[in-house]
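A single protein chain has been omitted; all remaining protein chains appear in their positions.
So that you can tell them apart, the chains are marked A, B and C in the order they are listed, and the count of residues begins at 1 in each.
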C-alpha cells in the first residue's frame, strides 16, 4: 500500500506530431496517480478541498527516458517521498505495462494553503496517512 | 466591432499524431476569442465571475473543413448570434491567416448561472453590449 | 457489444475555475470511448493509422446538461450511428456512474483519409464491423 500502481491508456489527444505522448501530460498522469494514492491511504483530495485545504504543486521535475505512444497501457507507480508540516513530496515511476520498461521518473512537491491561498499546516491526521518511503527507483 | 478577430499560433502541444491540431482545441480557441470579443464590447468575463455570474457552455458544435498545423497563424472571427434573457449564442469562423482559408466554423450557446449553478438572468446592461448580427459565413 | 460503456474518472487537470470539468474535455472522453468501442468491435485504430488510414473528426456536437466534477466517475456510452463508404458517425451519452444522471450527449462524424490527407474509402472489412444502431437516447 506504500506504492500505488495507477494504470491508464495514452489518449489520442495526448499525442503530438512527434507521434508520442506530449511531455506535459506526464504531470497530469502523475496528478491522477497521486490522487489515487492519497485515496488508497484514506485521504480524499476532493474532501480536503471541500474542507478548505488545497495542495498546489510548487515544484515539479520529470525525466523522460523513453517515449510512450497512443494506446499504450501505462502504469504510474506513486509514493510519498517526504512529508513536513506544510509540505509533502511525491515520487513517480512511469512504466509501459506491456514490457515493464521505465518511461519516465518524476517528483513533485506540494504545499498546504487555505482558501485564501495562504500557507497553512497539513492537519496531523492527514499527515499521519502520508508515510514516506525510500525511492524504489532513482529519480 | 461586431466581429472580433482573434489571432493565435498553433502550439506544438496542440498537435496530435495525425500531424494537425487536435479537434478539441478548437473549442479552447473559440473560448479565447469569445472572451476577447466580450472584452472589446466592454464585458470582462473575469469580472462577471467575480460578481457571481458564470456562463457555462451548454451546446457546442464545430465543423472542420481543413486541418491546421503546428506554427500556423490562425484567426478566429467571433460574433454574437443570438441573445435572450438567460442565454447567449456565439458564432466563429476559424481561418488560416496566411491564405485566408476557412478551416472550421463553430457555434456555442451559453447560459447564465449564479454561484450555486442555478439558472439566472443575464443583467440587462451586459445583454445590451452583446448585440447579435447575422452570420457572416454559413456555420 | 453494440454499445460500449467506457469509464473514466474526472482528472483535476480537467476542471476549470467554474469548479467543473471544462467542456472541451468531453470531446477527448468521447474519443477515448470511440477508440475503445472500435477495439471491442475488432478494429484497432492504432493499427489503422499504421496501415495509412486516418479518421479525422469533421463534425462534432456536444450538448451539456449537467456539470461533472473532479473525481466523479463518468461512463461514456458509445455507438455507431451511421456508416457510409467514406464516413462514419458515432453517438455518445455521458453519464455520472454514481446516480446514472445523463450529463451530456454528443455526436461526431469522421471521414477516412490516406497518408496524404486525401479522402479515401473505409475498407469494407472495417466498415462491416462498424454496425450502426438507432440512438438509444436523444442526442
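Everything that follows uses one rule, which is that a residue touches a chain if its C-beta (ideal position, glycine included) is under 8 Å from a C-beta of that chain, and two chains touch if they have at least 3 such contacts.
Here the structure is a predicted model, which is why all the values come from computation and not from measurement.
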(message) Going by the contact rule already stated, which one of C:13, C:48, C:102 or C:139 would touch the omitted chain in the full complex?
(response) C:13
(message) If the hidden chain were put back, which residues of subunit C would touch it?
(response) 12-13, 15-20, 22, 24, 70
(message) If the hidden chain were put back, which residues of subunit B would touch it?
(response) 9, 11-13, 27-28, 31-32, 35, 44-46, 49, 70-71
(message) Using the document's contact rule, name the residues of subunit A that touch the chain not shown here.
(response) 17-18, 20, 23-25, 27-28, 31, 49, 54, 56-65, 67, 117
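Here is the rule we go by: only the chains that are shown with their structure count from here on.
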(request) Please find which chain has its CA centre nearest to the centre of all protein CA atoms in view. (result) C
(message) By mean C-alpha position, what chain is farthest away from subunit A?
(response) B
(message) Averaging over Cα atoms per chain, report the distance between subunit A and subunit C in Å.
(response) 28
(request) Can you tell me which residues of subunit C touch two or more of the remaining chains? (result) 27-28, 31, 49
